[in-house]
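Here's the structure we're looking at; comments come further down.
Here the complex is missing a single protein chain, while all its other protein chains stay put.
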Amino acid sequence: MPTELLKEKPAARPRRGPGAPGRGYGGDGARPRGPESPVVAPLTAFIAVGAVLAAVAMLFVAFTTAYLARRQEAGWTPIALPAVLWLNTAVLLASSGTFEWARARLVRADPAGARHGLGWTAGLGAAFVIGQLAAWRQLAAQGVYLASNPHSSFFYLLTGAHGLHLLGGLVALAVVIVRAHRNRYTPAAHTGLAVCALYWHFMDALWLYLFALLFWL
Amino acid sequence: MSALERRPDERRAGTWMGVLILFILAAGFVSFVVAARIWWLPPLASRQGVITDQIFNAILIATAIAFVAVHAFLGIALIRYGAHGERRAAHWHEHLGAELTWTLVPAFGLVVLAILSEVVWAHVYSAPPRNAQVVEVVARQFDWHVRYPAPDGRFGRTDPKFRSTSNLFGEDPSDPVNKQNVVTTNDLHLVVNRPVAVRITAVDVIHSFFLPNFRVKQDAVPGRTVTIWFTPDRTGTYQIACAQLCGAGHYTMRGNVTVESQAAFDAWLRSQQKP
Partner (left out) sequence: MGAVAVREAAAAHEAHDESFIRHYIFSLDHKTIGKQYFWTTMFMGLVGGSLAMLMRRHLGWPEQGVLDPAQYLQAATMHGTVMIFFFLTVILTGAFGNFLIPLMIGARDMAYPFLNMMSFWTLVPGVLTILASFFAPDGPAGNGWTSYAPLAAVAKLSTGAQWGQTLWAIAILFVLISSLFGGLNFLTTIINMRARGLSMGRLPLTIWGIFITAILALLSFPVLMAALGMLILDRTAGTSFFVPPGLLVGGQLVRDRSGDALLWQHLFWFFGHPEVYILILTPMGIVSDVISTFARKPIFGYKAMVLSLAAIGFLSFLVWGHHMFVSGMHPLLGGAFMAATMIIAIPSAIKTFNWCTTLWQARIHFTTAMLFAIGFVSLFVTGGLSGIFLASAPVDIYLHDTYFVIAHFHFVMASAALFSIFAGTYYWFPKMFGRMMNETLGKIHFVATFLGIYATFFPMHFLGTMGNSRRLYSESFYPFLAKAPPIDVFISISAFVLGAAQIVFIVNVFYSLVRGPRAERNPWHANTLEWQADSPPPHGNWGPEEPVVYRWPYDYSVPGAAEDYIPQTMPAVPAGAPAGGEGE
């Protein structure tokens, strides 16, 4: 069949358009793709996590616009900042640090050190979640509840939504730790750990943003 | 019957399908002509409605041309190009000139319509004239409540904290002007040829203040008051409809509008004064 195509008489002018061969619509020798190709997987995972983070960002963009619109209007009584939030912020920042440290250990071919760092990260992450719950308790003790006033509603809503996403990150981190213990990661190939770290740092940055938004911006 | 046949004759099917499309063209066109005599915009009774209707008609003509052109093209193509015999379809699939044409022609039409619409829009939402009569409307499941100023044109103080089922406007009882304000239910009186500014809000859910004959519609949103204005120019009685779902009784939410002379209006307002 292909040879039949060859027998056509030469064109008066070259064929144009997307159907024409070799016009930038992908060569015939594009790089190999498919599930068998090990080169592709890291890119897939990063695109997937990038898409997740885009969706998470849109969720908080929606919350932010609602918050900023509401703050303009009457009846806005700010709540007092629970002091434990400072501690929580430090804990979460530290957890990002330990995550990066774990990755650096892995790259330097020290899997035991990496596992250690991951364990610290998970511990600090869990401590942050507990600290957030403590902040809620602190506010509740002052008589400030979810429905008390607009600011408290947004405080509980935003910290709650962030906390749920961080719990998701903890689940992913647990999977990474299990896999690290099974030596599934090598200094050269540790996509799972890398994308988990990306998500974790995003949660970290998101918290800094929300903290600033709720009390300073 | 499964796979595509090698030498089909699809021309008969093409004729049927083409005729079906041309039938849609004819039926669509004729139904608009018939509807324009029976089921059309209700009689106009305001000045701003004149330009709204003009834009409506301009869009109607533009869209009718597009509707007829596309369906005629489609019908003719279907009738002419049913597969038959050995001949193949033409093999062309790009033409810069054609593509630019049908990008720029609709773009031009849409820009013209957009500019016309923007001008009218700006006029509709401009500040009400100084001589406008002012009324306040509060919507509540499922009635329209209207408040008229005192003879000197003043409204008494209101505050939502005074609101109750017998005081929907939240009139401050300590303000004597409130005694001179007239409040009616489902009864809006307007003066012919005098602009009217309506301040609209609601006390429970969102309603929509819809005066079909005046081409006026404005959502009544609890928590905010929106002012619109228009000029009734034909005496008679009309209706207020609710155009936003507001609960099970939404369909019963009707008010009456009376457009009358200044003298008749003044007499009516005096008759409504609280004793």
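Going in written order, the chains are labelled A and B, and every chain counts its residues from 1.
In the analysis below, a contact is a pair of C-beta atoms (placed from the backbone, for glycine too) under 8 Å apart; a residue touches a chain by one contact, two chains touch by 3 or more.
The structure displayed is predicted, hence computed values, not measured ones.
In the full complex, the chain left out of view touches A, B. Here the missing chain is touched by one residue of A:L43, A:A104 or A:I130, and it is A:L43. Annotation: of B:A132, B:A150, B:V205 or B:A264, B:V205 touches the absent chain (contact as defined above). Although one chain is not displayed, chain B still touches it through residues 1-4, 8, 10, 13-14, 17, 20-21, 24, 27-28, 31-32, 35, 38-42, 51-52, 55-56, 59-60, 62-63, 66-67, 70-71, 73-74, 77-78, 81-84, 87-95, 98-99, 102-103, 106-107, 110-111, 113-114, 116-118, 120-122, 124-125, 140-141, 160-161, 163-165, 168, 170, 203-206, 208, 210, 212-213, 215-219, 221-224, 226, 238-239, 241-254. In the full complex, chain A makes contact with the omitted chain through residues 1-15, 17-22, 24-36, 38, 40-48, 51-52, 54-56, 58-63, 65-66, 69-70, 73-75, 146-147, 149-150, 153, 157, 161, 172, 175-176, 179, 184, 189, 191-192, 195-196.
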